[in-house]
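So that we are looking at the same thing, I have put the structure below in structure tokens.
Removed from the display is one protein chain of the complex; every other protein chain stays in position.
Now for subunit A:
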Amino acid sequence: MEILLQQLFNSLTIGSVYSLVALGLTLVYGILHIPNFAHGALYMMGGYITLTMMTAFGFNYWVAMFVSILVVGLIGVLLERFVFRLLREAPPLHDKIAAIGILLFLEAFAQFVWGADFQTMTSPYGQVVTIMGLTFTMQRLLIIVSAIVVMILLYLFLKKTFTGASIIAMSQSREGASLVGININKVAMLTFMISGGLAAIAASLASPINLVFPGMGHLVILKAFVIIILGGMGSIPGAIVGGYILGFSESLGATYISNDYKDIIAFVLLVIILTVKPTGLFAKGER
């Protein structure tokens, strides 16, 4: 029983990180209509910027994370303005090539600036809390709580504000949104900004339990792809639910079936869900 509870807690931690990354990916999918391969690199940049703010400028963890959200958000905006907007009329393949190019560029850039070594982000929340035989660390509780807060805020923003509604409108139909007077350039940039910000939050939260290094984006990006396919491309609840499903299937699969097969379990789940619902759990009708 203890093991089950411990593993449920572990899967919540990892699921939260997955969900945050997948959310950013799914939002941009609404604009680009291709998965943004560079999203993992934005995640990595987020980790490095938070770390640099903490070590080089001595910022508090939260301040550093805030700066990181702004910087990575800005990188997102620049990518939209100077890469993807120019490719708007081009065939979708060009977007994909550009995204891969950005991924390679950012990784090489990080290695050039920060070096190839593994770096540690020391969060002020390293304490270990043991309650009834279960081990929590403050950082892990923080990941879970922050992820939920961010998700609620994002939901309120998208559903209750006019700007949020215009993002949804645009992901449903770019022409339609444009016809009703939405400035699609502005919305596209805003979406990239939010997506980058989410990546920065996820990286800043997850880095203290792992390491910061140029290849860290690969740890999450493949899983984020699986999640958005599973949840339905472009769907926000899909990304959230998908993230937790993957987190749970990995942890519980590793515990009760086999650690060596836990990735297979996740993919079998994907196959089953897609067989029953080929568009993913929460896909919108038209796509």
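The rule is short, and it goes like this: a residue touches a chain if its C-beta (ideal position, glycine included) is under 8 Å from a C-beta of that chain, and two chains touch if they have at least 3 such contacts; residues count from 1.
Heads up, the rule we're going with is that contacts and distances are computed from a predicted model.
Undergrad: Leaving aside the chains on screen, match the unshown one to its UniProt name from "RNA polymerase subunit sigma-24", "TIGR02186 family protein", "Fused response regulator/phosphatase" or "ABC transporter substrate-binding protein".
TA: Hidden chain identified via UniProt as "ABC transporter substrate-binding protein".
Undergrad: Please identify which residue in A:146, A:255 or A:279 touches the non-displayed chain.
TA: The one listed residue touching the chain not shown is A:255.
Undergrad: Can you tell me which of A:86, A:116, A:153 or A:264 touches the chain that was removed from the display?
TA: Looking across A:86, A:116, A:153 or A:264, the contact with the absent chain belongs to A:116.
Undergrad: Where the complex has a chain not shown, which of A:22, A:142, A:177 or A:206 is the residue touching it?
TA: Candidates A:22, A:142, A:177 or A:206; residue touching the omitted chain: A:206.
Undergrad: Across the whole complex, list the residues on subunit A that are touched by the chain not included here.
TA: These residues touch the chain not displayed: 3, 6-7, 10-11, 13-14, 17, 107-108, 111, 115-118, 120, 128, 130, 135, 137, 140, 206, 209-211, 213-215, 218-220, 222, 250-251, 254-255, 258-260, 263.
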